[in-house]
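Each chain you see keeps its place in the complex, though not every chain is here.
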């Protein structure tokens, strides 16, 4: 399975994602330059974390206008797999490929730490190697991860089972405290209705080697591998 | 031509930054400040277009780029010809 | 008789009449105002080290692993397998007081440029911070601004901030310290230097446009400027981490492809510094046209263009046949590369402006001929070293003292700070903040890199020589506690006004102390930074030498962490408790004067203790290790409990004939608290005995309480969870008021 990691100016987890898919997962992986109009025949597009365009206007807001996003949109429209991590999630929201928007974390601070998230839906191309209810330990590092959407949207999203991950405590319980950034319904990961585009704030690519403290991110990576066409 | 676009959260969206500012002001004794909402201001320098064109351009730029209409609202005005 | 500029002009340029006459002699005529500005900046304390040079000569700068010692943008150490590390520390104290967020942010930007300008990819940042006490809202807002400034720049550019330190003391209220360290990795055969190589090469300007930022306030000559120029010329720059991220990628790309010959960042003194230092190192000159310099503002004078300290700019020398490729590489990253001049022979800097030559000076005069001063110094008065018989009464309730210590901000957990920093990006951070040193894995190698920043201003204030020594000893000890051996040193020396003999005396003594310690450890100082004039309203900060020491782990899988691993493990103390209270947090906590002498540092003992630990680690015996520093043994042991999963408690038992408060809270040096499986205790004691290091079993891990007996009496008995809460909540509590309701 071939993975493509998009590089925007200001992306800074592009190399981490590349390393995770290429070395930890052992799959052919390539960088995709934001100014190109070519997805190089990849099976899955990764929008990595970082600060595309400095996040100066809003997180992900300027990156959405990159030339390559036309192809990404088409690719997603045709059912291609797209995974947005952190800033990549924010870009997907700005692109309207996922519903809602990100607000600043509830305590108005950048947060870098391990969190625990619960698999809410294991029937997705991103989680089929997980089990519903399983708790994963994966780091976050973001300022704007407080997911928000109007009430009707939230209802729809929940009704469709689009919530893939929620922040929880180590036992899998949803608590005020474990909802670290204040996201509505503790949303940590979200997919589109069709189920081929997912965004998540936690960084699975940071949790694929035991030397770094967790391998739980492999659940997402291994799941993707199951989708070989 | 000079123009200004203001972008701020819709009233229905919580504005924690504004609240933090208000709390800070209260701590410093500025009690009369009952509420604060924080937003962004963009001061634009326009050139080579007419006022009518600018009047079309500004809301377009505001809605398409400067504000995320899921959470934000905007106003615009031409300050100077 | 040199009369072109009067005393007022010289004073504004911080130049003495004597220095001025020397400049006139060196260039064979009197300098015009722009040239005066150039000399003023380059001969400033910051750029020339004129007051510190004579004392810094003592520092050991050579060792077999040193590839580059002091004198370049950063030091370089060989770590084997064809790789080198490039690292350095810088202060950004004054800007951070005036504008905490931007001041600290641009400090990060500046040190990053020092590293990637040498061809290394920055892989880690650390920050050493000193603020006034947090009960003062002004200090809180400085801290809040500084931390978010560092976080904003480092996070955005994608270099993890993996460690650091924070101290609080009244002396930093009007003069906070912000020292930032950066480390980069490079291949040994791909290091770049600031050189121009040969006449005919092109000089390219890359990065942000030049504005009127940061033109040295004290060296401003206002006559030449319009009325409103002062107001227009901000002394604090705004950082643009996004632009710098593009600059990192573009610069590393042209270096990787070897399509440039030399490169230098534009830091202090901006274009002036880079256009003189680069040719000076190659014995060349440089000719530039100031009209070609990309400018952000209209109507900038040559003086302003040359002395601007706008951020995110670099100067490149390239062969004429390389220029097109360089421009193309920068264009890919949406950056301009503008050819502003060329390398000449004859060793002069000539600047053209509106068609006229307005600067023509020999670069060597600017760069190398600033006079060095042997300023008068006064040997510091050291309080009598008292090893016993503190005059303070014994504490009635040691639990209470421990509670106070754990919640003192200097000792309390610093998560409030480091969780605002992305410390994991680049996915190399094997040991996250929380331990005494950070550890990075090195891809494609078994080895690991450890690094730490340390310094204790209070010790240095009481006895600068010991303070310097102690900073080195503690930093190395922190490295040893994770299983690393020190390989290189950088340092940031924060002091008051060097024109005061007392301050100069402190400086001299501190440098001697740290120099002596580095020699004992056999490690070289590869660079650093001196920050003088840390005074406000005539009151100087405590002399604060901050040491940045990097260590190497031969086997990263053997990395040791401070947290207890299991109940029932045996706790061993290496080293010896003594009755030393001077400069301790304990004295501070009981409200006693922080007088006396700081704890003595016996370097032979220190090294023997660390070697014992390293040997035990290499045999795979050690389950956890931590060193008592601020707050002493009780705090040290408590930290091991807090870092353990499930907050494993301990029971320790001491029976020495010492004041109990000395055992619990004294800060005697050269001690390490470690745990082993019970069956391995004897072997550790054996290793210690072989090295003549005092070592003994002092207790076991387990239970849910922190328990310490001295002479049979249970003096400390606190639930681990409660103690942990005090330690965790102390700093966040101060900032709770500004928190938004969630």
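Residue numbering begins at 1 within each chain, and the chains themselves are lettered A, B and C in the order written.
As a working rule, contacts are C-beta pairs under 8 Å (C-beta built on N, C-alpha and C of every residue); 3 or more make two chains touch, one makes a residue touch a chain.
Small disclaimer: the values here were computed from a predicted structure and weren't measured.
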Stoichiometric formula of the complex, labels as displayed
A x1, B x2, C x1
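We take it that only the chains that are shown with their structure count from here on.
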In angstrom, rounded to a whole number, how far apart do the mean CA points of chain B and chain C lie?
40
Averaged over CA atoms, how far is the centre of chain A from the centre of chain C? Could you give it in whole Å?
35
Hey, what residues on chain A touch two or more of the other chains?
106, 108, 182
Counting only residues that touch at least 2 other chains, which ones in chain B make the list?
16-17, 20
Could you pull out which chain A residues touch chain C in their complex?
9-10, 12-13, 15-16, 19-20, 49-51, 53-56, 106-113, 139, 141, 143, 176, 182, 203, 205-206, 209, 211-213
Residues of chain B that touch chain A when the two form their complex:
12-14, 16-17, 20, 65-66, 68, 70-71
Residues on chain C engaged by chain A in the complex (per definition of touch)
148, 151-152, 155-158, 240-243, 245-246, 333-334, 418-430, 432, 441, 443, 556-557, 739-740, 742
